[in-house]
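Got a structure for you, written out below as structure tokens; questions coming shortly.
Here the complex is missing one protein chain, while the rest keep their positions.
Chain naming follows the written order as A, B and C, and within any one chain the residues start at number 1.
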Amino acid sequence: MDYKNEKLFEEKVFKDPVHRYIHVRDKVIWDVIGTREFQRLRRIRQLGTTYLVFHGAEHSRFQHSLGVYEIVRRIIDDGFSGRAEWNDEERLLTLCAALLHDLGHGPFSHAFEKVFTLDHEKFTQAILTGETEVNKVLRRVSPDFPQQVADVIGKTHPDKLVVSLISSQIDADRMDYLQRDAYYTGVSYGHFDMERILRVMRPAEEQVVIKFSGMHAVEDYIMSRYQMYWQVYFHPVSRSAEVILMKILHRATHLYNEGYPFKVEPVHFKSFFERTFDLEDYISLDEGVLMTYFQWWRKEKDAILSDLCDRFLNRRLFQYAEFNPATEYRKIGELEKLYKEAGLDPEYYLVTDSSSDLPYDFYRPGEENERVPIYLQMPNGELSELSRSSEIVDAISGKRRTDHKMYFPEDVLESDGNPLYKKILQLLRGE
Amino acid sequence: MDYKNEKLFEEKVFKDPVHRYIHVRDKVIWDVIGTREFQRLRRIRQLGTTYLVFHGAEHSRFQHSLGVYEIVRRIIDDGFSGRAEWNDEERLLTLCAALLHDLGHGPFSHAFEKVFTLDHEKFTQAILTGETEVNKVLRRVSPDFPQQVADVIGKTHPDKLVVSLISSQIDADRMDYLQRDAYYTGVSYGHFDMERILRVMRPAEEQVVIKFSGMHAVEDYIMSRYQMYWQVYFHPVSRSAEVILMKILHRATHLYNEGYPFKVEPVHFKSFFERTFDLEDYISLDEGVLMTYFQWWRKEKDAILSDLCDRFLNRRLFQYAEFNPATEYRKIGELEKLYKEAGLDPEYYLVTDSSSDLPYDFYRPGEENERVPIYLQMPNGELSELSRSSEIVDAISGKRRTDHKMYFPEDVLESDGNPLYKKILQLLRGE
Amino acid sequence: MDYKNEKLFEEKVFKDPVHRYIHVRDKVIWDVIGTREFQRLRRIRQLGTTYLVFHGAEHSRFQHSLGVYEIVRRIIDDGFSGRAEWNDEERLLTLCAALLHDLGHGPFSHAFEKVFTLDHEKFTQAILTGETEVNKVLRRVSPDFPQQVADVIGKTHPDKLVVSLISSQIDADRMDYLQRDAYYTGVSYGHFDMERILRVMRPAEEQVVIKFSGMHAVEDYIMSRYQMYWQVYFHPVSRSAEVILMKILHRATHLYNEGYPFKVEPVHFKSFFERTFDLEDYISLDEGVLMTYFQWWRKEKDAILSDLCDRFLNRRLFQYAEFNPATEYRKIGELEKLYKEAGLDPEYYLVTDSSSDLPYDFYRPGEENERVPIYLQMPNGELSELSRSSEIVDAISGKRRTDHKMYFPEDVLESDGNPLYKKILQLLRGE
Partner (left out) sequence: MDYKNEKLFEEKVFKDPVHRYIHVRDKVIWDVIGTREFQRLRRIRQLGTTYLVFHGAEHSRFQHSLGVYEIVRRIIDDGFSGRAEWNDEERLLTLCAALLHDLGHGPFSHAFEKVFTLDHEKFTQAILTGETEVNKVLRRVSPDFPQQVADVIGKTHPDKLVVSLISSQIDADRMDYLQRDAYYTGVSYGHFDMERILRVMRPAEEQVVIKFSGMHAVEDYIMSRYQMYWQVYFHPVSRSAEVILMKILHRATHLYNEGYPFKVEPVHFKSFFERTFDLEDYISLDEGVLMTYFQWWRKEKDAILSDLCDRFLNRRLFQYAEFNPATEYRKIGELEKLYKEAGLDPEYYLVTDSSSDLPYDFYRPGEENERVPIYLQMPNGELSELSRSSEIVDAISGKRRTDHKMYFPEDVLESDGNPLYKKILQLLRGE
């Protein structure tokens, strides 16, 4: 039989707390899951540093990837084939794209990418099309299959409907992570009636649309997303951990470039410090590796590196204060001056960080990052952009909300009679 | 104020998926949680290799420890003080013992302890009483407080009631892990009515007893435990991963002792290979560190070490077959002979493993590992051992169930036309 | 001991699916629950006709009342007594008001009250202060205690804080019914983090306020309410059943007044038809009694009464069509004319019905039905109205949404070749 149609002798199931069971019948899917690059996702947490606030959030990208796959599988297998031209290879393409959409994520990817100016999406592409186990499996389907999967994930594939199942404002990715992250953190947000949404999804030419009668279920989903962003994803304490993480990587890069004699050679990091890394260097990294280095670096002589690593490992995080860059731009300058007087390096101990989210947006031609809106299929068959029918969605539509904070080592500043410290604290706290 | 009575300015809460919220008011508890040794538990999974079967089981011992603490806190704060002599220090002692009972667990502790013949309980004692951050915190309560906590955990403390809250056949430890492991694996076992059990717990002189009217809730708890053992904890596939893990550690030890030139010096392991480790060596280990080494070793020249590490990291596990040591003792000998003929090392590729559990037991004087039974407090006030009233518990009481398996690399044995391989497989499968 | 301080020998608990357990320690509460008037609530469904759409919604006002009590009990017993002047009698007053706030509800109360122009709140007052079992119990606390309970429920009690716990825009009543109705209907809306809201509630002088950090939990609660209203409470199919119910009561009244010879004398209804009912007449009614009459009336000769009863009992409901009273006011006239031509009585077979909700509102002086807004307690201690901080709440604040529908017997109109029927249908459907 053709590899792309090959079925497992007996269906395999994974027990999953969110979807109960994840079902695999295709040999290709089973083989992809078994590759080294996919198994690596077990060693990368879905929510990075969030586990330092919500201790339940220790789940990996591995299970999220399976979850996205399962949602797409249900959509397809439960008869989404309203679309006439759906065929076996398209089905497999969609399933593989769902399963592999996060393949290029690195350890604590947000911070890591920022420091080394990388882009996990490019790594996803590179892993799919490079010399990897997963590429070998996909190539067995057809020579251009790896590239096709990469195109769907990269949103350049001509089949816009398939693309929209994986990445749009109402896609399988978001539906899985909202529910999964809610489950593991234990928060009460993040719940919505996915089964209903799946029932009201309809294939349109260029994207998935939603039957009008399902509008309230979609509203609920958008509100879930909004709440999860501000309650979980942008939690200031996990951002504090992320800030420290970035500063660790900055410091280590800085020391390396200065020729600092590390006690243990930073083998895994060298090519990143030197910006000469290749795909294998990237795949070799995971959160366990980073944390292992942090344990070594915690024992380094460099006080800043050592302190930051201790903070990260043992959750001695920075405190934060609100900060308005528009009106308080001079504050930072003042603080930096005071820091230096007090012998603290503001580069590492005074960090500003911003979070920003757009809970839902409709299409605004000409803007960068144009977003495809969610369309409702009205009783008369016409499509109508969601915020026209939903006043709740309309209310938050296109409204970017941004939050700025300054992070600082309150424990140090409070620990000592130093009057400069006191002054710094007052300024930070706006007293 | 006395440190032991010091309260936080504002109660801290941890969001917890199992108990909803975990409440901390005592400064001592807060400080203990902040120590390096306790934070280390974030880097050690509660269920070791189980995540390779139940992908949700990525939760750490950190959250389980908080959970046990929370159960005990509720018991005490919701008025378990039927016991007249309960006082502030006893309360704190019980809470600390609950929180710290797993402090000495190492990475994949079952396998690690077996290979290096260690005992995590001894490490718990050592960390509590040694030169550690947690010891420093506990000593502030009173000089002998660390030892007292160690004694409760070690079951040598004279206050048997307090001991029984932390470790007995119906203790806070089990109540947390059954629920937590069920939650994260997603299985339907592991649920029982803990709120009811807490309501029917009564303090007796030497242990916690259960009001007769709560018997069925306790039955349900014991059945949960029974099911979790056979469905989750002894799952043959996670045992397969554990078997491979042990063999990795064996192989590395063997190579080290033979003077094998590791590409990267196994700094963290040397003192274990040489059996010269100290407390700091032990505390420095976690699962991320082990996995980092496995990634290095996967690239070692030694074919066995490299293969085993690849198997563990990328989930290419051994297959298993049933095995009855009483009647098939000669089979192993035959298989070893065939293995050698076929050029396979049986030491690493033919592994027998047994699991065994006693779901509930009553006291049998003179036996080793005597277990304190669960007592019901009958309507007339007398105590009666549980299995006398419950026919379900009676049915499984004292019945040890054991399961023996042989593990082997089916992928290798099936991969090749080698007729010896075929013969081995037939013998393994009892064909 | 004083009756008001009397505790039960052993705490009583009710198993409750929503709050797990409901705890009763006060003798007064236990006695109130045992009264005939309170037990009557078991025979009145919480959601009236909703069970004809969501078959799970068969739960009674009895359990909702216990649920509201339990929430208030937790607020008080978990130390809400930030309020200095809280004392035993106030505590009991608040608990009783919570428990008894729905005492005057009649069977299918919305429809019943509309037809007979009654007000369940007045009946609550009357039952509390009249010659009833519950009055007897409450009077034992103190002679004016029944009146005080009535005043809290009627919102005329001077203690505004206590009033706001039972009825305000974020009260125990709503918190229970949203969760309970969601549980029994099985919808995914209606969930919010009540435990968190309880933790961030603060007593202010005149009402309960919410700590700023709990704003998102309150947003979530308001969204839940919004969704429950439109997805469950205003579901057009349950409104269809309600419309039929009203028409049954209208028809029976009409027939009675005309001297129609009922086969079974409508003993329970006579005093309502004649508008001479007393408290005992009202208390004697419940949904079982109404349905029993409907079964008799289904066998009456009067075709309209018989048909409507059959429709209600056997769920042969009216179909509905959208209707805009502002622009389509002439349509009703046309339809009525056509109905008469076709021999259908528009009085009973063409019914318009509107639903309308205001998800949240702030105070607008001078308007009728002024609503006390929800206040946040800001970090600096000041109070700030919720919609000023929450853009989501701001978006829906004060926006009344109304929905108009026409109900009609589609089955009849479709059943027959009658061209008039066809014309009526086209007009109804706007074709």
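Basically, contacts are C-beta pairs under 8 Å (C-beta built on N, C-alpha and C of every residue); 3 or more make two chains touch, one makes a residue touch a chain.
Just so it is clear, the model here is predicted, and its values are computed rather than measured.
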Omitted-chain contact residue, chosen from C:Arg36, C:Lys122, C:Lys301 or C:Lys337 | C:Arg36
Of the candidates B:Tyr69, B:Phe123, B:Phe145 or B:Tyr226, the residue in contact with the absent chain is B:Tyr226
Touching the hidden chain, out of B:Ser188, B:Asn324 or B:Ser356, is B:Ser188
Absent-chain interface residues of chain C come out as 14-18, 20, 34-36, 39, 42-43, 51, 54-56, 58-60, 62-63, 66, 183-187, 264, 267, 284, 286-289, 291-292, 295, 310, 313-316
List the chain B residues touching the unshown chain?
-> 187-189, 191-193, 196, 216, 219-220, 223, 226-227, 230-231, 391-392, 394-396, 399, 401
List the chain A residues touching the unshown chain?
-> 13, 20-21, 195, 199
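As a working rule, only the chains that are shown with their structure count from here on.
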Chain closest to the assembly centre - both centres taken as Cα means = A
Just give me the whole-number Å value for how far the CA centre of chain B lies from that of chain C.
-> 51
Between chain A and chain C, the Cα-mean centres are separated in Å by 44
Which chain A residues sit where two or more other chains touch them?
-> 187
